[in-house]
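All protein chains of the complex are present and in place, except for one that has been dropped.
Think of it as A and B in the order they're written, each chain with its own count starting at 1.
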Amino acid sequence: MKSKFLVIACILFLISAGLCFANGQKATASDQVNLKYIYWGSPAEDAAVKQALSEFEAANPTIKVEPMYLPGDLDGSTYNAKMKALAVSNTLPDVGYFRPEEFGNYAENGYFLKLDDLIARDGMDDSYLPQTWLKIQGNTYGAYSAAECQVMWYNKKVLEDAGVPIPPTDYRNAWSWDEFVTNLKKITVDSKGNHPGDPGFNAKDITRFGVSYDLWSAMYYPSVWSNGGDIIGSDGKTVYVDKPEAIEAFQNLSDLMNVHHVMPLVTGGTSVSPMTMLANGQLGFYVTGQWTLLELGTMKSFDYGVAALPIMKKPAQLYVSGVNVVFNSTKHPEEAWALQKWMMDPSKTLDLYTSGLWMPTKMSYYTDAEDLAKWLDNDVHPEGFKEAVVDSMAVAVNEPIMIKNINQIWGDYLNSAVESIWIGEKTAKEALTEAAGKIRKSGLLQGTY
Amino acid sequence: MAGAKMGFNTKRQTLWGWILISPLCLGLTLWVAFPMGLSLWTSLTEWDMLSKAEFVGLKNYITIFTEDELFLKSVRNTLYFTVLSVPLQMIIALGGALLLNTQVRGKRAFRTIFYLPSLIPIVVSSVMWLWLFNSQYGLINYLLHSVGLNRVQWIDSRHMVIPSLTIMNIWNVGNIIIIFLAGLQGIPKDLLEAVEIDGGRYWHKFRFVIIPLLSPIILYNMIVNMIKCLQLFVEPYIMTGGGPVNSSLSFVLHIYNNAFKYGKMGVANAMAWVLFILTLLISLVIFKTSCHWTYYEGDR
Partner (left out) sequence: MMKTRRTGAVVLTYLCLVSGAICCLIPLLWLVRSSLMSTEDMFKLPLIFFPKKIRFQNYAEVFTMVPFAKFYANTIFVVTFNIFGALISNLMIAYGLTRIEFKGRKLMFSLSIGTLMLPAYVQLIPLFIEWNWFGKINTFFPLIVPAFFGNAFFIFMLCQFLRTIPRDFDEAAFMDGANYPLIIAKIILPLAKPAMAVVAIFQFMFTWNDFMGPLLFLNDREKFTLAIGIRTFISTYYTPWGVLMAAATLTILPLIVLFFSAQKFFISGLTLGGIKG
């Protein structure tokens, strides 16, 4: 009897607790504008964005911004699914991040505010990096939220231990691929102290690896470009992935894992964090997105550095980022645009840049020494960041998001082909020739937006 | 016969019947029939949810079977997982229940422990097993390595990924054990004693008393688990993303990708219908054959 009473009491308590919180709706003043800002990111990015938004609120007392955070993942499918759900239900937010691979599709269907007039009115055209503005049929519908690219971090102590020289930071005079591999072999060591190539080396028992590459589509481009190749032509109709340059680039990456044994084999899940391996001294180099500096900067426990990306044939760099858009359905286009401008302006949201999350899209932060110092001169950005990363943006090429169906071409054909290369099941030539044939037949090559 | 004896005439009885099951009728209309209709219609269109839907007839169904090579692969993967999981689950659960149904000490503790994994939300267990299966830092490989065995590439290998998910699935077998155990305990003692008096061995008890009396429960668990397995989604979605090389791409994950990743609602819904029909067929076969081997006490 007693226990029964307890159960009932508990249920009543739960219901009332639930009701209390469900009724916690707030009334809003009539002259106040409410905006919803949608975004993804790690918990650290979440905090950084929230901070920027609340500063915007403080500067614009009549505008309230409701942060709308969605969990992100590698290929953005969760975010995309959510966005689609919002679009179908006409409950899109006002402004915020948008997944680049879906940008063209939504822009073509009129979901975004056309920005050209606003940009011209506010004189923003020339003061931002030209790649920043994303145009569909001559009209601007969005802007990259930041300039982001591929970088190579390293653990200084690991390099010292292995007797590897500190790599160059000038992106034009970086290590050649062969130099890179030679040094990686010096770093990689098994539990008995043998290196790859030594007689007793046991590839199944490696305690320290030379390098880890983030293995996802956008991160392959710089390697392929560096080798003079491409994946799908910018016309959206020509497949280049089975040309010798592209094949060689992929084979080089695969050899890191399967021939030289200097890179851990990582497929599928996100379980091994190369960042942690790097911090623990189990990894020499980590090739990843520059935004990981946000997390790296919080790890005070080890000394990290940045190196220029190794060059296969020529220096290459990728310009990749989430897209910032104002949704056409917003009732407050002016205020939404003001918020987007705020998020793009390093003078307003400097923390997002000094913390390492973003690199500015505004020109003066690359050309003007004073502005450069504002975001680079701190503990987070390691020495040489300017030469290795910032300057390399001069050769950066946009991620080819304007190619129709590019997301599905990767998802249905290229990712699995590339994966079969990584696990050593097929050579790059076999896998990519096969995939290219399928892509050509698939009907997905429909040009560009 | 019993119905006619009851206090109501058939009309009242019918009325009461429909009143009692009215939530079911409403629910079937609102949450099943209508969405299914919408889904069927969508499967005949080309629709990305953003622009207007365009009627294309059976094109999506033809596309699935002729152009989409991943479709058959996902069906194969899912069936492989199901065929591997369901019998193993049934055997292990029945074995566990039989062991627990003997005169062991700490029966309650064992029962509790076996059941615990079934409590764990699938998101949590996916994250947890992702961590256990990790080929470098995972516990499983560490233990294998420390007893001198080779490390296994669990979810990183295309041959091991489905068996790995099966292992994970079998870890959850506790709820079936509990249900079987409950069924075993419901078997009248006198029947078992009768077998003993007739000089029967344990095998005879098992074959002629336990299995027949347990058959409705076995049927229930088999069907429920088969359907669960055919809808494999969260584990590959969180753990492998369908990889490596699509070898854990399940049917539902493929549908999900088509719908949400590529915005092909028509194709995705067509696939859903194919899955629906496939599931229906398999279940029908099981149900049709079940009358030969199941036995209900309440029915005549």
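Here is the rule we use: a residue touches a chain if its C-beta (ideal position, glycine included) is under 8 Å from a C-beta of that chain, and two chains touch if they have at least 3 such contacts.
Being a predicted model, the structure only gives us computed values, none of them experimental.
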{"item": "Residue of A:158, A:279, A:402 or A:418 touching the missing chain in the full complex", "value": "A:279"}
{"item": "Selected from B:56, B:120, B:152 or B:192 as touching the chain missing from the view", "value": "B:120"}
{"item": "Hidden partner chain, residues of chain A it touches", "value": "11, 14-15, 17-19, 21-22, 41-44, 46, 66, 68-74, 78, 81-82, 85-86, 88-91, 207, 214, 270, 272-273, 275-277, 279-280, 282, 288-289, 291-292, 295, 301"}
{"item": "Interface with the unshown chain - residue positions in chain B", "value": "2-3, 5-8, 10, 13-14, 16-21, 23-28, 30-32, 34-36, 38-39, 42, 95-96, 99-100, 102, 104, 110-125, 127-129, 131-132, 136-137, 139, 142, 171, 174, 178-179, 181-183, 185-188, 216-217, 220, 223-224, 227, 231, 233-234, 238, 251-252, 255-256, 259, 265, 268-269, 271-272, 275-276, 279-280, 283, 296-299"}
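Assume only the chains that are shown with their structure count from here on.
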{"item": "Inter-centroid spacing, chain B versus chain A (mean Cα positions, whole Å)", "value": "37"}
{"item": "Residue ranges of chain B touching chain A (in the complex, touch as defined)", "value": "48-51, 67, 69-70, 130-131, 133-138, 150-151, 153, 155-158, 161, 238-241, 243-246, 248, 256-257, 259-263"}
{"item": "Chain B-touching residues of chain A, taken from the complex the two chains share", "value": "74-75, 77, 80-81, 84, 87-88, 102, 105-106, 109, 111, 204, 264-269, 271-272, 405, 407-408, 411-412, 415-416, 419-420, 422-423, 425, 438, 442-443"}
